[in-house]
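Only one protein chain is missing from this complex, and each of the others stays in its spot.
As written, the chain order gives the labels A, B and C, with residue 1 at the start of each chain.
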Amino acid sequence: MAMTVKICMVGAGRVGKNHSDAIMGYVPGAQITAMVDPADAVLQATADEYGIEARFNSLEQALDRADFDAVVITTPTFTHRELALQAAAAGKHVFLEKPMAMNLEECDAIIEGTRKAGVHLQLGFMRRFEPEFAAAAERIAAGEIGDPMMVKSNTHGPGLPPAWARDLRTSNGMLAEVNSHDWDCVRWLMGSDLNRVYTEIADFKGKENNVDTPHFYDNVLVNIRFESGGIGIISGICPCGYGYDARTEIVGTKGIMQIGELKGQDILVCTNRDQGLVIPIQRRWQERFKQGYIGEFHHFVECIQKDQTPKVGGAEGRMAVAGVLAGTRSFLEERPVYMKEILEGK
Amino acid sequence: MAMTVKICMVGAGRVGKNHSDAIMGYVPGAQITAMVDPADAVLQATADEYGIEARFNSLEQALDRADFDAVVITTPTFTHRELALQAAAAGKHVFLEKPMAMNLEECDAIIEGTRKAGVHLQLGFMRRFEPEFAAAAERIAAGEIGDPMMVKSNTHGPGLPPAWARDLRTSNGMLAEVNSHDWDCVRWLMGSDLNRVYTEIADFKGKENNVDTPHFYDNVLVNIRFESGGIGIISGICPCGYGYDARTEIVGTKGIMQIGELKGQDILVCTNRDQGLVIPIQRRWQERFKQGYIGEFHHFVECIQKDQTPKVGGAEGRMAVAGVLAGTRSFLEERPVYMKEILEGK
Amino acid sequence: MAMTVKICMVGAGRVGKNHSDAIMGYVPGAQITAMVDPADAVLQATADEYGIEARFNSLEQALDRADFDAVVITTPTFTHRELALQAAAAGKHVFLEKPMAMNLEECDAIIEGTRKAGVHLQLGFMRRFEPEFAAAAERIAAGEIGDPMMVKSNTHGPGLPPAWARDLRTSNGMLAEVNSHDWDCVRWLMGSDLNRVYTEIADFKGKENNVDTPHFYDNVLVNIRFESGGIGIISGICPCGYGYDARTEIVGTKGIMQIGELKGQDILVCTNRDQGLVIPIQRRWQERFKQGYIGEFHHFVECIQKDQTPKVGGAEGRMAVAGVLAGTRSFLEERPVYMKEILEGK
Partner (left out) sequence: MAMTVKICMVGAGRVGKNHSDAIMGYVPGAQITAMVDPADAVLQATADEYGIEARFNSLEQALDRADFDAVVITTPTFTHRELALQAAAAGKHVFLEKPMAMNLEECDAIIEGTRKAGVHLQLGFMRRFEPEFAAAAERIAAGEIGDPMMVKSNTHGPGLPPAWARDLRTSNGMLAEVNSHDWDCVRWLMGSDLNRVYTEIADFKGKENNVDTPHFYDNVLVNIRFESGGIGIISGICPCGYGYDARTEIVGTKGIMQIGELKGQDILVCTNRDQGLVIPIQRRWQERFKQGYIGEFHHFVECIQKDQTPKVGGAEGRMAVAGVLAGTRSFLEERPVYMKEILEGK
């Protein structure tokens, strides 16, 4: 039997809990042997929940004192570069949550740092491991709908993101925190890089939520032209309230494909004909992409066990960050922004 | 242009209103020129609503004094034989609501009476004119799902039927009043007559509705063996409360076909992720089969204008009545009942 | 009973046939008493099909020699102004297909001409009469999903439009011919005028279809900012091949609403588990909006009979044309275009 991969979970918050749940519940080839979080109460609660004994307030301490093969980094974006480089320098494989980093310089540093250390780097784009998205991508690549002409990808999340995640100084806002998966998906499914983007934003709930962050928005629509000549749209709403809504539609020269739906469990009830049919919606990202989270860790573990390069890594993370930066500049400057302005530093 | 067919609507209640709505709103080739109902208040209200001036308390009076080519009979089952024979004797074409009659003797009298008078007789099996059921039947007949093996047909209605419609002395109960369409549909879609039936019934809401009719039931499941060797189920619930639910599923040697769904309008709303998606249900039979009602009257009018035999007439009505009688005998005698016991009067 | 409205159908092509079908088949209050088309073969064939005896090659002739109360204009856009003004001048009510006209000057002339003549003017925005769109609009207006934040409206049509309909000299291209309904719907459903638009286009099938029209495109995505602060997208593809696809999704501060779906008839079949479930798609606009077409003519007839102003007229048609012009200027100039640039002639 293959060796059990020992993991240090860095970050014990919502994402850290979700990933601990996936690994400890459904990934026999891995074990979380250490957990890190600077917020001690959060650390103790999550580590208790998953029965993890080795607990630290910094990755540095964990690297010193605990035994593990890889880190799973789930902390805020602005910490990614430093943590990834620390882990790589210590020879640990790196699983890094999206968005990869704050800017292209940080992305490049992480790519270079893991490459030099000879460790694997996988990005947390779990949609690539969700059975439906993965099957859809294969079918598109096989030509089932012809040449992709138009893509629409949306991620609408129920609740207000934490303050750091909507402040352009500590994150790149909703386009990064909520729509990172869309940036990656549209490239992946269209089979083309982006050429230019134009963004419209709206702010409907900032006031009622006492948000005073400059440039706050809770609705965004990005119009994209691809290098292939195709076009597309990314849609983000957060908080949308009504559920966790992540769907993609793509039209090719031969036909249309829809991936995902609003519906959660296949349970339909009607107890009032004036109200109508009631069906659970996808409520939280944890449920919506549960199979994708399990799948990405099965893949990460297998890559380590068999010394294979993960299917999705630094290059994909970097392009998603570039899209976010172009989309953000577009609404700040109220004009279409070319990707080369970002990628070539113009 | 073809002549306008003048119609006398016999019965101004729920069904009479529904059919007046279909004819006056959507059938340019016909006009309701007279209306009959013994209940004067109902007659005046419905005739006012549709702008019909000639109003009578009996068909006899209408035949005497008004000008029309055809009758549409929508009164209770126990009146069908007499009204149909009266109209036929006066040379009027007959559109007769289901169930055709109380028993086979009455059916035979109606078939014979209209035949002798040389008038057309169409039964109110509107599912045969509903675009979906009609298209499905054609596709099955063309062999798309192979030889039909198993059919499931259900009609669940929201409200308690009127007293006459659940009393075995004035009607044949729910199997007749609610499930007549299913008896017709399963024969039509399976392409086979019935061989024997076995019925289970349940009474859940009789008490709370103060029903004291003997043998009252509000749930019924009929297990059917067809002459073809196929099998099937008819399901009835009334009152079911939750909507008007009429769906059919049929499995053949090559595959499955489902016809119809619970959903009403294509409007999906979610405003609460703990509740989920909300979609209108089919609420009433008037909405569920609106296209079928319009279609059956287009057909009736065309048959009169072109002197063609309606697609669905006395023979179909009679076989549905036979099924009802066999199903009823089965639950009364707690045993499977062969159709020949009914058809051959054994 | 109300008087029968006599109609002259102007244009005997695809739209003229569709509207004749709706009126002659389902609108008892109206009758087509004359038909006009300069292409005589088309005129004779369609007039034969619907049994219309009075046939003319110009509206002028029809006005001279035939008896009617109203015209239904279904000819190409560049003819709308002249025909509408002719009819109005003769005291005929005007039902005018979308797009209303080529530009705002023509729209203003039509509005003024019908106003002065004291005749009714209804625009062919049948979605407003489609039961689902109409119910959805009412529910939104009643606050069910809160304040509208984001709308997505798409119309994708199966086949290549005729040459005049994709040439910017005789039409305003796909944004006008295919997406006129979307321009009207987004205003209607968002309850707000548009502030600015940004358009991306793509051309995937022009070459294989030997299209040499300048600025031809077969895919378009318009990003919209509304006066209300909301945002939205209009999506057009033609030819898309796969069916007739018209759906709208709108998210408000309280939740999401989806209107319409890809599915055509409710018939689901599976005869091969490797292929999967097969369900009819909406194939043609004639089927997709059949109820809407019938409904808009019921409304037009009722407005004439009762001398009421149609719910949707010149003002709505004019704003849709303004949107088309802004969207077109945007892709020509590769920049966001403000509606006031169009409306104020800047």
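Brief remarks on what is shown
By definition in this document, contacts are C-beta pairs under 8 Å (C-beta built on N, C-alpha and C of every residue); 3 or more make two chains touch, one makes a residue touch a chain.
These figures come from a predicted structure and were not determined experimentally.
Within the whole complex, the absent chain has one touching residue among B:G13, B:P131 or B:G241, and that is B:G241. For the options B:I140, B:V251, B:V312 or B:I342, the residue in contact with the chain missing from this view is B:V251. Of the listed positions C:L104, C:C270 or C:L343, the one in contact with the omitted chain in the full complex is C:C270. Residue B:N219 is the one among B:Q44, B:T170 or B:N219 that touches the chain missing from this view. Residue B:G232 is the one among B:G29, B:P99 or B:G232 that touches the chain not shown. Contact between chain B and the absent chain runs through residues 147, 149-150, 152, 156, 198-205, 218-221, 223-225, 229-233, 235, 237, 240-242, 245, 251, 253-256, 258, 262, 334-336.
Residues touching the missing chain, restricted to chain A, are 1, 24-28, 31, 51, 131-132, 135-136, 139, 144-146, 254-261, 265-272, 294, 298 (touch as defined at the top). Remark: the residues of chain C touching the chain excluded from display are 158, 241-244, 262-264, 268, 270-281, 283.
One rule holds in what follows: only the chains that are shown with their structure count from here on.
Chain centres here are Cα means. That of chain A falls 41 Å from that of chain C. Residue positions 254-256, 258 of chain C each touch two or more of the other chains.
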